[in-house]
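Right after this comes chain A.
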Amino acid sequence: MSRVSLFVTCIVDQVFPKVGLAMADVLERLGYQIDFPEAQTCCGQPAFNSGFWDEARGVARHFMDVFEGAEYIVVPSGSCTSMCGHHFADLFQDDAAMLARAHAIESRVYEFSKFLTEVAQVEDVGASFAHTITYHDSCHALRELGVKAGPRKLLSRVRGLTLKEMDVAEECCGFGGTFSVKFPDVSGGMAQTKIDSILRTGASHIVSIDSSCLMQLQGVISRQGLPLETIHLAEVLASR
Partner candidate 1 sequence: MATARDEILGRIRTSLGRTGATGTPGGLPPVRLHIPEVPLEPRIQRFRAALEKLNGKVFRANSRDDARAYVESLLNGRPAVTSNAPFLNECGIGTIANVRAGGADREALRGMCATLDAGISSADYALSDTGSLVMIASHDEARLVSLLPPLHIALVPLDRLLTGLDELYTLLPVPSDRSSSMVFITGPSRTADIEQILVRGVHGPGEIHVVLV
Partner candidate 2 sequence: MNPIPVEAIQKAVGDSRLQAAIYSSTGRLMEKRAHSIEPEEIDDFQGLRTQANALKKHAIDNLDYYLEQLEQNVIARGGKVIWCRDADEAVQFVLNLSKEKGVKRIVKSKSMTTEEIDLNEHLEHEKIDVVETDLGEYILQLAHEKPYHIVAPALHKTRYDVADLFTETLHVAREEEPEKQTQIARRVLREKFLTAELGITGANFLIADSGAIVLVENEGNARLSSSAPRIQIAMAGIEKVIPRAQDLATFLKVLGRSATGQPLTVYTSFLSGPRRSGEIDGPEEFYLVLLDNGRTRLLADENKRQSLYCIRCGACLNHCPVYRKIGGHNYPWVYSGPIGAIISPQFHGVTKDPWLPFASSLCGACAEVCPVKIDIPKVLLELRADITLAKRREGAGKWERFAFKVFSYVMQRPKLYEMGSAMAAAVFPGSQGKWVRSLPGLLQGPPIKGWLSKRDLPPPAERSFRALWRERQRSKGAA
């Protein structure tokens, strides 16, 4: 079986480490040899999205150094995958050597659910999670990576799990990185629209492939004391 390198992302490393552990568990159970290059930090997206491209370049370069030679890089986040898999090239348009490295890494970076359905080609990972859940389509995963049916297939094979779709599954949760703090009223309003729709489904859990979306929604849930929990797809798939 192939070797898989984990890029857990800075937010999972620092705030939601269980997501990384869950992802590691699922991959090992499928027979993959996994490693965690300890020199990893961040993909640079916060700087890139804020227009600080010089600053982002340094971080991107570091990422490419750390993962040089990795066969597969698996990431529990759509937005970070999109950064490493698509936007590194935007940063190095004027540097042929770095651009080549950016292109070389593109085909090796996978968002976690996409790795499972397209590389591992599995749908049933032997999970059980007896709850009614709803699935939030994270924007980068949905629109840049084409991740839509995959997570739903994986969830459909989880024992005891019921999936109820919300009417606004594809609408943005309002995180958008620094957008959430620069435009808190709009960001908060967007989260509220999602939460209202989620409450109407009767689900107890919100599942997504991206921790930053879950952090945004959980923040509102916690503030308002709502009967909802957020959980990353990896954690659901690791549940037995």
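How these were chosen: all candidates are chains of the complex that A comes from, given by their letters.
Rule of thumb we're sticking to: contacts are C-beta pairs under 8 Å (C-beta built on N, C-alpha and C of every residue); 3 or more make two chains touch, one makes a residue touch a chain; residues count from 1.
For clarity, every value in this text was computed on a predicted model and none was experimentally measured.
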{"item": "Which of 1 or 2 touches chain A - same complex, any copy", "value": "2"}
{"item": "Parts of chain A lying in touch with candidate 2, wherever the complex brings them together", "value": "8, 10, 12-17, 20-21, 24, 36, 38-42, 44, 46-56, 58-59, 61-62, 87, 90, 139-140, 142-144, 170-172, 174-191, 193, 215-216, 218-220, 222-223"}
